[in-house]
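For reference, the structure is listed below as structure tokens.
Excluded from the complex is one protein chain; the other protein chains are retained at their positions.
And now, chain A:
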Amino acid sequence: ELPPSQFPASRASAVALGYLCYLRGGPGRGLQLRELRRARRQDIDDVGHKYYLELELEDVLDKARTVSCTAEVLYHLGSKTSAPDVQVTVQGELRSTEEADQEFYNWIRSLEKELVAENIPDSHGNVPPELEPIHLLAWVASGYLIWQNSTENTKFHLAQVKHVKQVKRSDEDLQFDYVVLLHEMVSQEVLPWQVTLLWHPQRGARVSQ
């Protein structure tokens, strides 16, 4: 059993949250941790450390709405190149974003010039309302990076979207090439990462390799 206020459990929840943001986030949905209710750790010989978490999450666009979920995060023993295995189960329904997603999709598809933006949020924490969906998609992309690159000795957050450029495609996906700054809490480094995100209102998001 682990105290939720201490760092091992809190680092594991950041990984679980990153993974969930990648899977379920979108231009109309961002999830953040409201509370880590409970955490356990299991040391599995020759395999690694497995964390069992009970989380309460909130929708950043609708703070009154929370949802519970359970997660398992397995950090593999010794290997620095292998991402943790994560499983998340959401109890209940996430708020539907179908309408907002479709609106955003139509808006981007209608742009004559490809969208370009930088410094989201700006130095003062401002995000222009029309760029909020772009910000939330950056969370999706960052979620992937956080999940893929975390170890028990790191805790990542998206610090800022340094640059984003939309790339028009011949298929139906939207493509955004991001440069995001990730803040790593233990080393305190803020480092730029390049990541390309593909998104479709029905098919969801995926990071393009």
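Just so we're on the same page, a contact is a pair of C-beta atoms (placed from the backbone, for glycine too) under 8 Å apart; a residue touches a chain by one contact, two chains touch by 3 or more; residues count from 1.
Here is the rule we use: contacts and distances are computed from a predicted model.
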item	value
Candidate names "CBPA2 Carboxypeptidase", "DNA polymerase delta subunit 3", "Cell division cycle associated 4" or "Elongin-C"; UniProt protein name, chain not shown	"CBPA2 Carboxypeptidase"
Contact with the hidden chain (one of A:Val15, A:Cys69 or A:Leu181)	A:Leu181
Missing-chain contacts mapped onto chain A	3-7, 14, 30, 32-33, 35, 60, 121-126, 157-160, 181, 183, 185-190
